[in-house]
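Written out below as structure tokens is the structure these notes cover.
Of the protein chains in this complex, all but one are displayed in their positions.
And then chain A:
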């Protein structure tokens, strides 16, 4: 539903999803070599060829692997000739999906290919992510991504909303779920480990790795032709909070809550939620902000704690939620993606399958 309650002009669905087996390194492959099998997989699921796709949109960051304009080389894997309608965001692929969804809503295209990839292995992702911070007051101190997440976790512990053993329980539950996910990097029990930045232990942090993912969107009847049970996008919204960590309440995610509200997540209960929570404490915050009670299946894929190919992790949440609807394991699912330090920016998509 749109904000004033009228239905969207068109119904748009996720009709296919593919991802790599995410790994600690993929140094025998260039980015396009890593990405291409995923593109071929997702196209093959629908029988579409590149020339059939109305709009292509991708998400990635050149800083991860230190390669300027890597997204233009990745486009080689799409086959962009004759010239295609294409766009790129220097963000997680979930935001590329948002752009593609709005493009389809306008009626300019009936199908869209959305992909994302990230190779964290060539660099030090903890340090790389400091470069997204305020260059005047934050970046000169090199506060790495684990340090900022640890400040957030401690704030949550101080507020009495969790403790270290509860966080270890979140880590264990996600990785147990990932045992059934052949694409996950960490599958099954992982020891809590030593403190990385206290109070976060290695087990509270995501694995570092490389991977890619792709989805295909289609509108209306086209979606029904391409997929036995399309995952209809009932709403997507994304919201951002102030950048400076010291002006925010780090124990809450009002931007996630507002995005969920605007995406229609609170209109009816969801049965499944795929949360982009790379650090255990962030799952606590998101469950609260998104009003997920004990009846909701959270991160049946294992989530970002089981595989975190940066820039693709958020798109994978939407893909995993859609795939459960495709398989008939879910009727209404929430997918969440995040960006920036300490859950600064959040995207929520609500997906539904046709009644069975």
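Heads up, the rule we're going with is that contacts are C-beta pairs under 8 Å (C-beta built on N, C-alpha and C of every residue); 3 or more make two chains touch, one makes a residue touch a chain; residues count from 1.
Note that in this section contacts and distances are computed from a predicted model.
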I want to check something: the complex is missing a chain, and I'd like its UniProt protein name from "Carbohydrate ABC transporter membrane protein 2 (CUT1 family)", "sn-glycerol-3-phosphate transport system permease protein UgpE", "Heme lyase CcmF/NrfE family subunit" or "OB-fold nucleic acid binding domain-containing protein". "OB-fold nucleic acid binding domain-containing protein"
Which residue among A:79, A:192, A:220 or A:340 touches the omitted chain? A:79
Contact with the hidden chain only, please: which chain A residues? 27-33, 36, 39-40, 50, 63, 65-67, 73, 75-81, 121-124, 126-128, 131, 135-144, 147-148, 150-155, 158, 195, 197-200, 242, 244-247, 250
